[in-house]
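So that we are looking at the same thing, I have put the structure below in structure tokens.
A single protein chain has been omitted; all remaining protein chains appear in their positions.
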Amino acid sequence: MTKILVIHGPNLQLLGRREPSIYGRATLPQINRELTRLARKLKVALTFLQSNHEGELVEAIGRSGKVYRGILINPAAYTHTSVAIRDALEAVGLPVVEVHLSNIYAREAFRHTSVIAPVARGQISGFGTESYTLGLTALVGLLKKSR
Amino acid sequence: MTKILVIHGPNLQLLGRREPSIYGRATLPQINRELTRLARKLKVALTFLQSNHEGELVEAIGRSGKVYRGILINPAAYTHTSVAIRDALEAVGLPVVEVHLSNIYAREAFRHTSVIAPVARGQISGFGTESYTLGLTALVGLLKKSR
Amino acid sequence: MTKILVIHGPNLQLLGRREPSIYGRATLPQINRELTRLARKLKVALTFLQSNHEGELVEAIGRSGKVYRGILINPAAYTHTSVAIRDALEAVGLPVVEVHLSNIYAREAFRHTSVIAPVARGQISGFGTESYTLGLTALVGLLKKSR
Amino acid sequence: MTKILVIHGPNLQLLGRREPSIYGRATLPQINRELTRLARKLKVALTFLQSNHEGELVEAIGRSGKVYRGILINPAAYTHTSVAIRDALEAVGLPVVEVHLSNIYAREAFRHTSVIAPVARGQISGFGTESYTLGLTALVGLLKKSR
Amino acid sequence: MTKILVIHGPNLQLLGRREPSIYGRATLPQINRELTRLARKLKVALTFLQSNHEGELVEAIGRSGKVYRGILINPAAYTHTSVAIRDALEAVGLPVVEVHLSNIYAREAFRHTSVIAPVARGQISGFGTESYTLGLTALVGLLKKSR
Amino acid sequence: MTKILVIHGPNLQLLGRREPSIYGRATLPQINRELTRLARKLKVALTFLQSNHEGELVEAIGRSGKVYRGILINPAAYTHTSVAIRDALEAVGLPVVEVHLSNIYAREAFRHTSVIAPVARGQISGFGTESYTLGLTALVGLLKKSR
Amino acid sequence: MTKILVIHGPNLQLLGRREPSIYGRATLPQINRELTRLARKLKVALTFLQSNHEGELVEAIGRSGKVYRGILINPAAYTHTSVAIRDALEAVGLPVVEVHLSNIYAREAFRHTSVIAPVARGQISGFGTESYTLGLTALVGLLKKSR
Amino acid sequence: MTKILVIHGPNLQLLGRREPSIYGRATLPQINRELTRLARKLKVALTFLQSNHEGELVEAIGRSGKVYRGILINPAAYTHTSVAIRDALEAVGLPVVEVHLSNIYAREAFRHTSVIAPVARGQISGFGTESYTLGLTALVGLLKKSR
Amino acid sequence: MTKILVIHGPNLQLLGRREPSIYGRATLPQINRELTRLARKLKVALTFLQSNHEGELVEAIGRSGKVYRGILINPAAYTHTSVAIRDALEAVGLPVVEVHLSNIYAREAFRHTSVIAPVARGQISGFGTESYTLGLTALVGLLKKSR
Amino acid sequence: MTKILVIHGPNLQLLGRREPSIYGRATLPQINRELTRLARKLKVALTFLQSNHEGELVEAIGRSGKVYRGILINPAAYTHTSVAIRDALEAVGLPVVEVHLSNIYAREAFRHTSVIAPVARGQISGFGTESYTLGLTALVGLLKKSR
Amino acid sequence: MTKILVIHGPNLQLLGRREPSIYGRATLPQINRELTRLARKLKVALTFLQSNHEGELVEAIGRSGKVYRGILINPAAYTHTSVAIRDALEAVGLPVVEVHLSNIYAREAFRHTSVIAPVARGQISGFGTESYTLGLTALVGLLKKSR
Partner (left out) sequence: MTKILVIHGPNLQLLGRREPSIYGRATLPQINRELTRLARKLKVALTFLQSNHEGELVEAIGRSGKVYRGILINPAAYTHTSVAIRDALEAVGLPVVEVHLSNIYAREAFRHTSVIAPVARGQISGFGTESYTLGLTALVGLLKKSR
């Protein structure tokens, strides 16, 4: 069964409490449950990882190449600053879909630039929890095509 | 029944023939048929418009407020240059989802800036034809929530 | 009798409905009627043109040199993007007055630059409908001096 | 009777002698007389102040809140450099109309930016002496609306 | 017989009247006649299109791939702003020669950048009407080599 | 009793040894003792955290909302690079006071920008150890006012 | 007894009336009284100067070297524009503490740069009236150390 | 006898005491005496003005046109910030020589730009007191040629 | 007989061997022979100069004014860096045509700027050897018109 | 015996598998063995550290001052983003040699800037594994000179 | 007797013929004669060098340290581009005075930056031939002081 790594970046453990007008009221466990339901339909298996540590994310991505077929990532704040995560994603060479809860292009200027985007296949931003489910759908779609 | 306006920007009439390595092999009628199939499932009605004329797009958007509940738009080249389309979208105030066939953030630097994004609810880029179907799904999701 | 061409740029057909907190509640026909009343006092004749098509505006300006003595223009979104309209205005060589309903210098940064301004005689912005009547007064004033 | 403060910024005492091809041949007393005539028609009272001292302008504006209903200002060179005048105008909170004799957008690049404009209601530039009379008309119009 | 599409961008219908010190005294029909004479010598057939509408130019270019062997284009004002025309030229993939009547590099700074140039084979600017005849010669030369 | 979290960013464990001409001779334990003395006077309780790990800082801030009433932070090098810490501070919504031992505005240009400052209530820089004691005083002052 | 010069820059005479949401409700005399109380405790004597005139501030600073031991300054709008005040402060060579009522780094971009900061020992911003009392405490602290 | 206005900008009253390693040990009266000696040789009469007030400098320059034949100015800090002084110099139209004690191009980046230079005939910087005597020599040379 | 100076800039002695995919397979002697043939038809005489030395090019241009009627130049790498060659061309005042073998606007960003272009009459780039023959044709055309 | 700390930054645990066309086929253990061999010849002892955690690197550097005589570091992605590592290196004050496997100046623009380089003695980039051996040779050379 | 090297940069051999409205009518030999006359008065000996070759200038400066006591240089076009000349001047360490015939700050933007100025003692620009004589006077003044 196709395995997909789902990565939640820094501060996402706070979801539901953190500025709900921007990030919505769903918590991370709720998002993960919703993704699991969808995964069952799409016949893929998900592993979840939330970390606030750039290094942990880098290592998890580095190890992912042998186990997973694709990565769904919300890099959160590291979207704008982490060349290390970008390099890790480029190194493992798996298809990557980048998602954002909020529309990063309608926020502060420093959030308009993603250092991750050039190494991702595609990006989805602005749909709250649904950014994740759309992203998983998109990723599974990419995997089917490349088979 | 909820009506949605689907807008295809300049040069998209060439799809299928135009640089297939970037834009894929699907033609515009094929994309529209696929969207129609999905619309039936989602129980929404679609109207399609392709235009290479910024003015036509501006006018169609300007008239859309009374008829449609949302707009799905691939602004193509006008993504990067048309303040007039942005103003039109802002003026009618409908929920807007912006889609791109290619990952615009992995291409030339001038394609990294969307003047449309700040007035859209969300953006999906990089998944070829599937950017459209994901975008329609996302838009219908937004409409349900706001009801 | 001195003839003046009054040009309304893109999206101005929506006036009255479009974000009234920024653009006011007057509709375009109301503005035109008010300008017509003023024109009678100032003993000039007005022709009105609203277009969302850059090309139509370019052509109308290009033909205006033989018929009109001056141009009153609200270039709206094309203020910031249309070198073609600028070139047309420069080419016909008539005195031009540029008007804006809102104070463009108190809005988003991309609205602070007018590519039209360097080829206009003067600019009036921020007074709502009155920007037009002040602009017409100013234009007629310029025409009198140059006689 | 509505009282309006008319402020002339630095070097404007030289009007009529200073580069007449740019600034016209009218002197400051002539402009003030013309404004007085117009004020009588508009049934408002004017107080005139010309100063080359940023500090004097700041203080006059700071005191104006209790006496005046609006400010008509040609900030001249301080348009481009004086955050202090901007802060004073913002602090007193009166409606402000900014005027310029010449079209500042058709001159040197450093004249294209006004630090005053974002705190003014509107701006009029390029019509010589008439910039002032149009500006006074506009300001009285604003005051009427806000009553 | 080899067919070539000759495109004249916005405001070029005004040639001969428009600022002759910059653009010369030849009218567009005169330029077209001169190009026709040259085409006869070079044994190619020309089709002429002048349009002020970005959308019309985009569409003409989009249709050209099946009929023409090359494009000679003076994009005029759209040189500096039209990503849509650039995308159309790139999409059809015909050899393109870009010409300018005036030396755009000796004029205002915003005219120094051509968004068209990177998708053209070559560029000729500054020789008035002769820019066109040199451009046609160059284009026919390119076509011969690639045969 | 009001609890306050005191955060020392990367490399501050080296204080006293690290470039004393810039950072002074006091060690971190000495600073903490001095803060504890002051806290007693101000009748608040302090918890200290020094970490070189962005992720640890992010997590500590993320957990702080339920326990603490305010945060005193010297983000050190992360001042200039950590959007993740900024997001964490914004997410918990506690009053934040940012302090720096050295005057960051009198050092290298890259130290002039703080990504933390826009989410802090205030900033104190340049007074060595005293930046901390002034910062604690300021934070307690803010907490009193908001009660 | 150690004498300290306290300088209030332009528009600060308006404090209490001017945008209280940003600058607080305390008036300048109230701030000065609070500073006087604190000075008594710290056993220093204060002289107060408020001026809207850059030149007056420059001169007062220029004369201060023989009389005062330190300068506490809120340069207000001149923070961002006055090289002359910076040069005066550098010339007299007294220790300088720069204070701001509001957090200048959380406001408009042009307020993020202080031309004064590089010649000050330290900076305190964002604590309202308390910025002054913290600043005086800091300055007296610096003077004690340098004795 | 040819009269020349010698203007010393802000902080120059401090000369001799102010950072002598940069500005030298000569006081302003000494510089003026040396200039007077040289003026006698060159058979011109000098009037000296030192002011820290931008407005005073603007006014003195504004009045100078009728009395003086040329201006020797060390604008000091106003070199980099005063559009008002620039406008005044341009308005009176006298030949202007700009001098600086220090080499402004070997100091901080913000001192590399002179807003005065474009309206001066020439500039001399870096020679301490001798910058003034060379400047006076140069100005008298210019006046002779233009006679 | 009209004499024209043909200048080949640095590295052009390597033509034919140097990156033929960019610069083509023709050698410099072949280009010169082709230009000589064309010159005979156009009834002008050519002198050729290739130099890798900026100074030699500057001197040759400096001496050219008395002997030649025009200059055809491929400045190669000096296109982007040599103010000295620009000044020499401007000084002699002959009509200059600038040519490039490759389309410099489709290459690295630093090749998009020509310091030579503003002092040339026109520019031709991207046609390989034919850039030279078109350039010579253009230059002779310019000389005929100016007679 | 002289002890040297060898630091490998993020993602370098992937060497050999990660994009071998850029980074080569050697694995990290192979590189370390080769460095150990060289160290024996140079009579120095090496300690190796690979970490993907900025904080771990900061701490290891912070502790290194008492044990090691120099640092050989390949900061990998942190080269471009980590002010914390820079500050740690500056704080301990050991001689530092920075190495890169690939030529960072021939890659994406964001890789052209090293925040580490200004605190290193020297930098070696582009020679694959040999960058390390050259770097160790260079570092030992520096240590010999400074003895 | 004190020996001074006088260096004339590229294109200055053309003086008198080259754009006399900018550079004046004096030829280089005339300037040299005038400098020689002045040198006699100042009791210094001059050696003149004009070269269009950056390398020759670099070498002459490199050799000058043993023979000359100072350098008077008009770097002409190399002012803006030659790091090599700057390095040579810095290397020999002689006092350098930089002169320009025209006011480089009143010309094209690219002429506003001198890479030479930071290594010169002072700069004189805008006085035509007199820039040289003032420069020699200044240089001899500097040499006297440093004795």
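Here the chain labels run A, B, C, D, E, F, G, H, I, J and K in written order, and each chain numbers its own residues starting at 1.
Keep this in mind: a contact is a pair of C-beta atoms (placed from the backbone, for glycine too) under 8 Å apart; a residue touches a chain by one contact, two chains touch by 3 or more.
No experiment lies behind these values; they were computed from the predicted model shown.
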From the list K:Asn32, K:Gln50 or K:Ser82, which touches the chain that is not on show? K:Ser82
Interface residues of subunit K (partner: the chain not displayed): 53-56, 58-59, 62, 65, 81-84, 86-88, 90-92, 115
Interface residues of subunit I (partner: the chain not displayed): 9-11, 13-14, 17-19, 51-56, 76-78, 80-81, 110
Absent-chain interface residues of subunit J come out as 103, 105-106, 112-114, 117-127, 130-131, 134, 137-138, 141-142
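Here is the rule we use: only the chains that are shown with their structure count from here on.
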Give me the set of chains touching subunit F intersected with the set touching subunit K. none
Which chains does subunit C share as contact partners with subunit G? D
Which one, E-I, A-B or A-F, has the same contacts as C-E for more than half of its contact pairs? A-F
When centres are defined as mean Cα positions, the distance from subunit F to subunit G in whole Å is 23
Can you compute the centre-to-centre distance for subunit G and subunit H, using the mean CA position of each chain? Integer Å is fine. 31
Can you work out the whole-Å distance between the CA centroids of subunit B and subunit J? 48
Which positions in subunit K are in touch with at least two other chains? none
Pairs of chains in contact (touch as defined earlier), listed by label: A-B, A-F, A-J, B-C, B-E, C-D, C-E, D-G, D-H, E-I, F-G, F-J, G-H, H-K, I-K
